[in-house]
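All protein chains but one are shown in place.
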Amino acid sequence: MTRVVSVLIGIALVACLPVLGDNYLLRLGTMFAMYAALALSWNIIGGFAGYPSFATAAFFGLGAYTGAILQGTGVSMFIAWAGAGLVACGFAALLGMAILHLKGHYFAIASLVVAEVLLEVATSWTSVTGGGMGLNLPVLQISIEAQARLFFYAMLTIAVLALGMNWLVANGKLGFALRCIRQNEDASSMVGIDTTFYKVTGFALSAVFVGSAGAIYASWVFYIEPADVFSVLTSVKPIVMVLLGGAGTVLGPVIGAFVFIVMEELVWRNFLSFHAAVLGLLIVGLIFFVPNGILGLLRRRWTSGSRPQSSEENVE
Amino acid sequence: MLYIQILLNGLMLGGLYACIAVGFSLVWGVLNVINIMHGSFVVLGSYIAYFAYVHLGVHPFFSIVLSGGALFVLGYALQAGLINRVVGAPVLTTLVLTFGLDLLLNNAMLLAFSADYRTVRLENPFGSLIVADLVIPLNRLYGMLLAGALTALLYMVLMRSRMGRAIVAVRMDSEAAALMGVNVKRIFALTFGIGALMAGAAGSLLSLIFPISPIASTDFLGIAFVVCVLGGLGSIAGAMVGGLALGVIQSFGALFIGPQHGLTIAFILLIILLIFKPTGIMGRRGYE
Partner (left out) sequence: MSLLTLQNVSRSFGGLNALDSVDMTVQRGEIVGLIGPNGAGKTTLVNVVTGALRPSAGNILFEGQSIAGQKPHQIGQMGIARTYQVVQPFPEMTVLENVMAPATFAARAGDLEEARGKAMEALRFVALDGAAETIAAELTLAGRKRLELAKSLAMEPKVLLLDEVNAGLNSAEIDGALTLIRKIADNGVTVIIIEHLMKVVMTLCSRIVVLHHGAKIADGTPEEISHDEQVIGAYLGTRYSRGLGAREAAHD
């Protein structure tokens, strides 16, 4: 109970960010919320189910273009955002049925390549997507401050919804099934788990908020192009964030997203041309020094003294 | 006649593709590691060839030795020093790790060489061979022949040398190989080094044909992926078959839907294969 309360307090605090009146911080907060949503979403298929998905960019880009195209036809922003989430979800369900029977590297590549193919489609289908020249979105007729606040709250809402979804999945039947699948997929089948159904459901859920986030992003920046929204980094960064915070936990993705965004800002401001290299260094350091994420580190420190030496016990 | 020209183009391209992919396939098949840096290795090999020509007058076909050697050292060191520690770790770990290392390498190249495309312009260009109505650009033909020779050489090494047999043994069953006295860690490092060597050598050959820039690394990586899935993992013959097949498919694809979609064709083919027949044309299952 206390954990739920502290999380709610944390959300409330973050929601007060606009009070500070600093547009720069607000922009940072919006990015944090966006990446938190992406990381939390990935956690469902990658953390719980253990399937190394690189499809986040595909869902994000698809959501961005869906939202932009819908808005282009006059639909309200909010409906466009919801529609984008649904389209991404449907796409993920279909894609999942096609590729979730693959394991390990093959699944990873298939999910990675989907984004590349969508990128090419977006670049070539000029009549619908504007092709390589990108797509413009309608500019909002409100003040800069009001816009910043609007998009901040929009992203924050998506992030909170994604967090809620993670919590529901973790404590419910779906999460249980996915955890079993990750540990032993064959045995899962044998004890009555319909692995295909649960994997596809998890995959589809992992796309909903990513799609919406993509659409919100498009509305926020007013102009999108294929290379921007289908970038492979959009797939990799959430993975790094979840690994950083602790995969398969509910709060890990949020913690990882926060730490990552802070580090990225510091690097961006001071080492612009080394940006990618520093991210690379961060990844290498993460793999070697923090393999179970920050939560894993903390958990080990808290329990190292209190856990009995259970390896000696004979349990019958 | 047109179709024969397209076929020839495809075969020449395919031979180069096979050379690009064979090192990647070996590493994936033996270590079960997908080396995201592979594309950057190829680009680095190209740069070495470029600068060797511009500053030392060494013909790119000869700087294969230089590129290959330099990349071997780099690859061996990277594997022995870093990647060895995560061999056997989950797919996500190794993929993200090599992705991170590639970010470093690629960024370094961008800073050192800038993103501008360069090409090696020979003082005495090869020109083309005209046979019947067929145009055969000699740089591509020689490139393909050399690539084929290199690949064949690698095949001989794997089949005949002690080190080569050890690599094949580790590919089949690393535990059994260890029991037979094979130093598996060293074989891993060696294999990774050879993979990098082949990438660097391919880069040298390609420097005459494709423009060089760090941005091109993802294209080469994509090609390597597709060739591996087409031809099967860890086998030289598979890389050859896969490379030639991809080259030909792309050539004909370019005829029907335009040359700029080359990579897209490759990727769509990849997805279709993965969904329906992950073991590829040769039908041999590699590591998952």
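To keep things simple, chains are lettered A and B as they appear, and every chain counts its residues starting from 1.
We adopt the following convention: a contact is a pair of C-beta atoms (placed from the backbone, for glycine too) under 8 Å apart; a residue touches a chain by one contact, two chains touch by 3 or more.
Here the structure is a predicted model, which means the values were calculated and not measured.
Trainee: Considering all chains of the complex, which shown ones does the missing chain contact?
Mentor: Within the full complex, the chain not displayed touches A.
Trainee: Could you tell me which of A:Leu17, A:Ile193, A:Val210 or A:Leu286 touches the chain that is not displayed?
Mentor: Of all options in A:Leu17, A:Ile193, A:Val210 or A:Leu286, contact with the hidden chain holds for A:Ile193.
Trainee: Based on the whole complex, identify which of A:Ser6, A:Ser76, A:Thr126 or A:Asn184 touches the chain you can't see.
Mentor: A:Asn184
Trainee: Taking the full complex into account, what residues of chain A touch the chain not shown?
Mentor: 173, 176-177, 179-180, 183-184, 186-195, 310-311, 313-316
Here is the rule we use: only the chains that are shown with their structure count from here on.
Trainee: Using Cα averages as centroids, what's the distance between chain A and chain B in whole Å?
Mentor: Result: the chain centres lie 32 Å from each other.
Trainee: Under the stated contact criterion, what part of chain B meets chain A in this complex?
Mentor: So the residues of chain B in touch with chain A come to 28, 32, 34, 82, 85-86, 90-93, 95-97, 99-108, 110-111, 218, 222, 225, 229, 261, 263-264, 267-268, 270-271, 274-275, 278, 287-288.
Trainee: Where on chain A does chain B make contact in their complex?
Mentor: 46, 50, 52, 98-99, 102-106, 108-110, 113-114, 116-117, 120, 124, 232, 236, 239-240, 243, 273-277, 279-284, 286-288, 291
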